[in-house]
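Removed: one protein chain of the complex. Kept in place: all other protein chains.
Per-chain residue numbering starts at 1, and chain names A and B are given in the order in which the chains are listed.
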Amino acid sequence: MTERFDILVVGAGPAGAAAAACAAESGRSVGLVDDNPSAGGQIWRSGGHLPEQAQTWLARLQGSTVTRLQGWRVVDCPAPQVLRAEKTGGTERDGYCADFGYKTLILATGARERFLPFPGWTLPNVMGAGGLDAMVRGGLPVAGKRIVVAGTGPLLLAVAAHLAERGAQIAAVCEQAGMARLVRFATRLMSEPGKLWQGAGYSMRMGPGRLKMGCWPVAARGDDRLRVVTLRQGAKQRDVECDYLGCGFHLVPNTEMPAMLGCQLADGFVVTDAMMRTTVTQVYCAGEPTGIGGVDLSLLEGQIAGFAAAGHVAQAQELARRRETRLGFVRALEQVCALDPQLRKLAAEETIVCRCEDVRFGALRHRANWREAKLHTRCGMGPCQGRICGAATEFLFGWGADSVRPPVFPARVSSLANLPGGSADADTRFVAAGALSEHSKETA
Amino acid sequence: MPETVRSIVLTINGAVATVAPGTTVAAAVAMAAAATRTSASGEPRGPLCGMGICFECRVTIDGVPHQRSCQILCAPGQRVTTAESGARGRR
Partner (left out) sequence: MSAAYDVVVAGAGIVGAACARTLAERGLKTALIDAGVVGGGATAAGMGHIVAMDDSPAQLALTSYSQRLWRELAPKLPDDVEFDACGTLWIASDDEEMAEVRRKRGVYASAGVASEILSAEMLAVEEPHLRPMAGALLVPGDAVLYPPCAAAWLTREAVRMGAKVLAPKRVTALGRERVKLEDGSELHAGRIVNACGADAAQLTPELPIRKRRGHLVITDRYPGFVRHQLVELGYLKSAHSVATDSVAFNVQPRRTGQLLIGSSREFGAEDATINHALLSAMVARTQAYLPEIGDLHAIRVWTGFRAATPDKLPLIGPWPEDESVFLATGHEGLGITTSLATAQLLASTILGEATEIDATPYFPARYAQTEGYTNGKASTADVPAAEKSHA
């Protein structure tokens, strides 16, 4: 009763969209499952102007035979070559949960921001840089609002530029990396087709002097929401009144699903060969989970995985050679975004580190490892399953990740058994495959 | 979405809110100047990640608690309630 595909792609960002389109154009039956309301992932999020590259790929996806399972979140792997997904935000009584079978799987699960705890970071209107951008694309008006963008990485300038376009006053963009490091990177960037970091252009649009290097927030204050951010640059410290703070310290890969399926990780990233094959048979991985490299590299990896999974090896190999030349960029980006050790001192004793369970820095500081912290303080035991505090404690204390337990995202209890909700019916029932794909295909 | 739909009317904590099509529930809640939830120790919280990862944007939608409002679009007639504090169960 499970809907089956030759190739199932998880994640409809650049890597997943490219993988699905290429695989479908090769004549395979392809399913593309993604948990957001529309395709594009985080970087090509709808609700605003999309770059031409995004429009091209999304149109190509639209015109393909790919079965787009938009608004479905993968939660479990209940059997070999089967993924179970839930309809996001669904309140209907049926069609909550479905199983999707595959012969080959391509994981394009993307990345999330790394958040570092500092006093006041839990106040409403302190968000991630990408998080704030997503809220704005989701309809939050920022015209006339004073905003500080902070953290590290190319995302900051892109976000600041977009917010400025929407009429926000950018009070400051604070990059934790020092100028020297950025100059070294910029030199490299000149030789790259760097759509990723159109830094020069952005910083000109914001106006000179807004970009602060070697600068970061040390505290946020307010009442029921953010009012003031304290910024530190070297020995100087100053308060900036603002409505929003968008603060993210570069990206961490979403590797929970690959890890649950048994894919080998190295230094936190999914290990693949040149064809984007993971260490698990018939499972490919493309995009940020293999290394944070931005849109262009994700597109390349998606295409390689799509073609390779569809058996078009020659095309995949040609693209793999192009990918090879860009891997240096991943390392360069990693170096420039390397976190300043002083950021480990941002959190005070009372600063909350685990936002789900409200576990404070002082309760964690003396713990031996992640497992002890989890068991004895509940850190990482809430619904985010350690996705937010895990990346923080990795930096703060050097703790490694634990094994991934299903569900890979919180899921309805009945979904664990693929049972209908609100029923005492013990029979296992499946959603009819035909009805499902009709129901869930995007209506443009 | 048909062209004729110009705005969506929903309620947030009982108050009527009008938003453009394509607006997420998280954005609608932020516009209504409400925190999305109350934390385990009683702090008001708002969205952090904007992408369904952090669970700070959880609200109750049409009586169903713990919905990630950043990944759900506003729909006509939706009833959104915020400040769930480990929200009371099903009713």
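Here is the rule we go by: a contact is a pair of C-beta atoms (placed from the backbone, for glycine too) under 8 Å apart; a residue touches a chain by one contact, two chains touch by 3 or more.
Note that the structure is predicted; figures quoted are calculated from it, not measured.
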Chain not shown: contacting residue from A:R221, A:R238 or A:H376: A:H376
Chain not shown: contacting residue from A:S38, A:T88, A:Q176 or A:Q385: A:Q385
Hidden-chain contact residue, picked from the options A:A59, A:V183, A:V313 or A:A417: A:A417
Absent chain, residues of chain A that touch it: 78-79, 368-369, 371-372, 375-377, 381-383, 385, 403, 405-407, 410-426, 428
Contact footprint on chain B, counting only the chain that is left out: 40, 64-66, 86-90
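The rule we apply is simple: only the chains that are shown with their structure count from here on.
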In the complex with chain B, residue positions of chain A that touch it: 35-37, 42, 46-47, 73, 88-89, 91, 112-113, 115, 122-128, 130-136, 138-141, 224-225, 254, 352, 355-358, 382-384, 387-388, 409-410, 443
In the complex with chain A, residue positions of chain B that touch it: 1, 19-20, 22-24, 26-28, 30-31, 33, 35-36, 39-41, 43-56, 58, 61-62, 64, 66-68, 70-74
